[in-house]
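One structure, as structure tokens, below. Some questions next.
One protein chain omitted, others in place.
When the chains are written out, they are named A, B and C in that same order, and each has its own residue count from 1.
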């Protein structure tokens, strides 16, 4: 005797086609200027930042950098919908989220310039810092959410992960406990189709990544990650559900990594050129701009003015960053423990002497 | 615009009600003597083994032991359906599986008596040994299946895990890669409702554990784990699919841990007495016996004879076990590496001397 | 013995009860710590007393336990997580090394990670495979992670209180072989012990015996026997393996000139090596004999039938000490 003990499904949300034209009648809330123009402006800023960061890396002024190209809509919409007291637990591609959350752009350069102080600004409040290990952030997000819940705070935690990261146990343990404890977390999967050189199809045979949520007994859905309007609806509702104590959500945002994995990567080794070309047609920034034009909310003059303004903003941030003095040797030792233990203090002493020796030898501060 | 991008469901299979009465018309294959009588006999043997092991532990002759009480049908049906060249990757409650796979019962006592040689018998062929870490076996099963696939062998791998174990990343990473690589693995979840003191409901909010398979994009189903006939159908089909290259299956077998977690546990601390009582009504051995009686395949005389026979078998195995001489000190050092390295050989030398010293001091061989 | 005489296990429970009571941010989590009170009963009665929000049974996943704790700790909660046996700590490693130990450093003090990870460790209780390991070295080598091991009821109480109050992540390893070995008087006075000093358990002049965890018992027994033979042993419980209070150890060996280090963990690269190396490096010429290590061997901890073959015993210590005392160039 066979009976059905469970049924589940995944919904995909999409409002604009690749060119920014509505796929059907648009809902009322989608009409009017707000918040779309703001989103668009942030997305342009994000892309400017990205361009600058890559050029700084190429000219030897910054180290390995993970481009956000193609993820602008996801980052901007998610961060914009978060309340100040919500908590962000980012992954390494969320520069635009971090900016919108209040992290000065100069700090982003500081971080990607290989300096821990990039994660130290008070503007970041209780948001977690960047950290490179894949998928661990999902469990931290659950821990943060547990803390909020214990305190009776009705805020949400938002965390993001790549398509590759969903194969790692941390992600699956996280969505499982988020379900079991009904934690106020929104998990965003930035499914940009590649994990360095490994295509989405090799991570998992399931047709969607969102359906991993079904195994955890929580809500899962897909959204077009290049469609700011669809994102606005889906992420907004998930954040509200979280804040209202209605539990966690997994949102798979379908996007495309338009860049190399990082500046240390060369995607031409493994990625078909025509796939990349096709992806550019669907990219989020132009799509939203087309919609805004179509709606009469944006024009070439505003575009030029905003491009110029953001460029200036970025250049100013670079200058701010470059004016920050080097860390002292001490900073390698301080902040490891609440108080520096005697043995470590001794090592710090020796390191100071060593550094002085190196400087006297006429070397630069670094290397 | 909302569209549905995925739909999935979980099926539950059950043929006999709690008392062993058919829930509806029985399929043709379920009628007749074979294999049900054999299953029943093995289940009785398993329970006899279990009773003996617990009494050996209680009388100080054996260490901590994990009872299989309530899991007899799952173990017996799974192991019986496996072909000799299939590979078993067990968890710590699969004593009956191991017996049926050819492990001498004396070896089982040896293992649970705290002696590594229990996992060393040639009868175990390429089956993996018992190991205590939760969920790791699921990844080993995938590795074994990968090996079989690489070699072009059309065999299946079967592994088992508890309900609690499904919360651990290893399980979820395993079913994910099993799907991605379409590995010939059957994952059995023995959902006995408890992970030591933690009830099933606290592991995961999803109504079934089988639906974790949906997230991995593979087949998942539920089966009444106290119903040997349902198990026979579901596990048999999954093994056949695996051998035929049709991919992996997750089977959640619904059972109940009728024992304490192990002999070191006291379930009365956390488990309602009436829940246990209710579970005894559904238990697998009596259920199958009732069905056999009902079908005229079993009677009181055969019962008595078989009980006596198995008792003898077990006693003989105990005697065999007790006749096995102690390990030598050397065995702690040999078999760690293919060849004992010089430093370790030196330690072995000293250990021999130390052991001699201890024996001379009039101590027992052990302690 | 008075009414307040308690075991090491009781002391662990008492310290947690105290911490739960005095700080609403203290939260316990782990497998089976609630109704069951933990498989060793370390959390016995605490869920009943403090509720399911403060004493939380988790799903079965050690990575998750560690990861949750890190997240909670960044928000000012003080999670005290239990890993059921140290043999199951490995899934927690990535979060301990890459996150707990680095949160403060990574954010230059903006966030911190005041979590405690408790785990019973060591052999000798006839448990199954993987329940008897001593892998403290792996944790003590990690910069930023404090590793603390009590060896008496009083030190269990005082050090665990200190660990919970500490603003750094602490791995607190409980020597389960002596969980119930003896009862001593422990006053529940809320006084923490320092996390950066060794404990000199017995003063002596001829030789310094350095140990931690359950082996402190055998070490003290050996010292008793040696006293009868006229050898005066100084016995030190290292107690905190990272950071180690090298100064106390050096001062003692400076006085005695001889040293035997005793631990249960494997010899090769064990923390005994760090102590032995430091002593020899710092006071080569004042050592009257080579430092000796009495340790577990570099093989797998055997299943319980043979675990006594693995564990160092009093005789092993006696022999090492006698040979050290007799050493001459």
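The working rule: a contact is a pair of C-beta atoms (placed from the backbone, for glycine too) under 8 Å apart; a residue touches a chain by one contact, two chains touch by 3 or more.
All figures in this text were calculated on a predicted structure; none of them were measured in a lab.
J.: For the chain that does not appear here, which of the shown chains does it touch in the whole complex?
T.: For the complete complex, the undisplayed chain touches A, B, C.
J.: Taking the entire complex into account, which one of A:43, A:56, A:235 or A:329 touches the absent chain?
T.: Here the residue in touch with the unshown chain is A:329.
J.: Just name the one of A:1, A:150, A:196 or A:313 that touches the chain not displayed here.
T.: Considering the complete complex, A:196 is the one touching the chain left out.
J.: Of the residues B:43, B:76, B:105 or B:180, which one touches the chain left out of the display?
T.: Selected residue, touching the omitted chain: B:180.
J.: Where the complex has a chain not shown, which of B:142, B:161, B:288 or B:317 is the residue touching it?
T.: Among B:142, B:161, B:288 or B:317, only B:142 touches the chain that is not shown.
J.: In the full complex, which residues of subunit C touch the absent chain?
T.: Residue positions of subunit C that touch the missing chain: 63, 87, 90-91, 93-94, 97-98, 101-102, 105-106, 129-130, 135, 137-138, 140-141, 143-144, 242-244, 266, 268-274, 276-278, 280-282, 284-285, 287, 289-293, 298-300, 329.
J.: Which residues does subunit A use to touch the chain missing from this display?
T.: Here the touching residues of subunit A are 63-64, 92, 113-116, 131-134, 164-165, 167-169, 195-198, 202-204, 264-265, 269-270, 326-327, 329, 332-333, 336, 343-344, 347-348, 351, 354-355, 357-358, 361, 366-367.
J.: For subunit B, which residues reach the chain that was dropped from this view?
T.: 87, 89, 116-117, 119-122, 124, 126, 128-129, 131, 133, 136, 138-148, 150, 169-170, 173-174, 176-177, 180, 331, 334-338, 341-344
Keep in mind that, in the parts below, only the chains that are shown with their structure count from here on.
J.: In whole angstrom, what separates the CA-based centres of subunit A and subunit B?
T.: Centre-to-centre distance between subunit A and subunit B: 44 Å.
J.: So the centre of each chain is just the mean of its C-alpha atoms; given that, what is the distance between subunit A and subunit C in Å?
T.: Centre separation, subunit A to subunit C: 40 Å.
J.: With chain centres defined as C-alpha means, what is the inter-centre distance between subunit B and subunit C in Å?
T.: 36
J.: In subunit B, what residues contact two or more other chains?
T.: Residues 167-169, 202-204 of subunit B each touch two or more of the other chains.
J.: What positions in subunit C touch 2 or more of the other chains?
T.: Within subunit C, residues 58-59, 61, 63-64 contact more than one other chain.
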